[in-house]
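I have a structure here, written as structure tokens, and I will follow up with some questions on it.
One chain of protein is taken out of this complex; the other chains stay put.
Now for subunit A:
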């Protein structure tokens, strides 16, 4: 095989770069499905610390595999969920024609295991798609007689998996065992092939074809991720596609603590770990976040780490103390945007005693209790750049500040506000400076360091200033978080500029004098020309006088945004008295004036709506937290 030479961007390379945890798991599953018997070497890799006291064969399996549930009763999933899935499976099997089922859930919640157990129960064979399938490749090469192709396209591989298996009952992909011929088969894809992320269209087309032609059913087991947008299954299966494909759906929740406790206690018993301390279990549950596989792996890790005690069966003693810290083994958990910002905006103290250090007298007012979370830690865990954090904070701090500080006096409030604003400004300037490094050759450290500092300043300033001695307890109040409007502002400006440019291009056709404004778009055009042209249009005209070209042009619907008015306060009073007259006048004008070509029928409506001042900002401020797609 030349696979190690192939380019990093080729499909086969993608196929091989799967997540490490998954591959070990997938490969171990493959062993049970196919009749391969080389269990030992793989398992050995996954568990390097063998306890010498046990029998060789049992020990080579990692705990999570060893205690993998084989019956329904063993499963740590809620009963209703199992029944639900079982019903869905029945539905699929009876239908048999190209139905698609999506199983969703966070990692380690038992999606795959439940499916496996149920399939076994129903006597259905699961056929998994293995992205690194070598068998198929060699088969293909022989048929085509082409050896010059060192790798095979993943798209081809996947489509072959989908269709070959359906057209010919026995397939190279499957076991060639004739005895399995009559067994019903369900196809399972645990990892969405990489090409789907690059080109979802091809993938969806394939699935559509599958629906039409296949005799079998397809099951997707999707691991939910909360933040990373690039590899989110949601991107491949948005709601409209789910509808189109008529997908059946079921989503698993992460495993409840009670189930997890039971399971771990059981394992501990079977492995003769002895008594398991409650505190240890609590600790375990909180670090694993409902990921059972992870929890079991942690148990295994701690047991092998304390091998000496383990052999002497004193494990329970070490587990009782808080000496075992799961930090090193804990999951690399990121905060969601909402949670991370909440941690900054809603200050949480460890406790209210701050006797540990003494402040000099003149600084006593700056004394703050110890924080429960480290500000830099929050930055590390927030999936946002420092620039975005700053925007988010700026957009949202003031509302929350308003409520929290409502009981303190003006001086206090404004001192804090002033200090926050100063740090925001500092943070912003540092951010901008860091961008300069970006374009230079020595990217990386300096830039990242500056960004860190910038984020640190902004986060710390908010944390520091959001502390009031007379804090009123309005913590239960729900505050919506808004997307920063600042980043939208740039878009709005660009849009407006583009509109202005279009407008000018149109105007130049009629009047070549306007040509010079194309160059000076930035200043005069927006602060002088547009306001005055707009004023002209809202003025009452002497009867009989026609609207000039410029004014006519700006009433075209596509330009209304450009001329939407700034002054809400003033216009309404003036306009109401004149509106009736104006509208009548307009309509008369149009009939006389614009009969030759397209009459601007909408004119009067448009001018009215322009008066209402429909700003983009109003839309933007309407953004609620739902928009974050949590």
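By definition in this document, contacts are C-beta pairs under 8 Å (C-beta built on N, C-alpha and C of every residue); 3 or more make two chains touch, one makes a residue touch a chain; residues count from 1.
Throughout what follows, contacts and distances are computed from a predicted model.
Asker: What name does the UniProt record list for the absent chain among "Trafficking protein particle complex subunit", "CTLH domain-containing protein", "Replication factor C subunit 3" or "Proteasome subunit beta"?
Answerer: Result for the unshown chain: "Replication factor C subunit 3".
Asker: In the complete assembly, which of A:121, A:282 or A:528 touches the absent chain?
Answerer: Of the candidates A:121, A:282 or A:528, A:528 is in touch with the missing chain.
Asker: Which candidate, A:122, A:262 or A:493, sits in contact with the chain we can't see?
Answerer: Selected residue, touching the omitted chain: A:493.
Asker: Which listed residue, A:302, A:413 or A:461, touches the chain dropped from view?
Answerer: Touches the omitted chain: A:413.
Asker: Which is it among A:161, A:195, A:280 or A:401 that touches the chain not included here?
Answerer: Final answer for the missing-chain contact: A:401.
Asker: By the contact criterion defined above, which parts of subunit A meet the unshown chain? Give residue numbers in ascending order.
Answerer: Looking at subunit A, the ones touching the missing chain are residues 387, 390-391, 394, 398-399, 401-402, 405, 410-411, 413-415, 417-418, 421-422, 424-425, 428-429, 431-432, 439, 485-486, 489, 492-493, 496-497, 500, 508, 511-516, 518-524, 526-529, 531-536, 539-542, 548-550, 565-567, 569-571, 615-617, 621.
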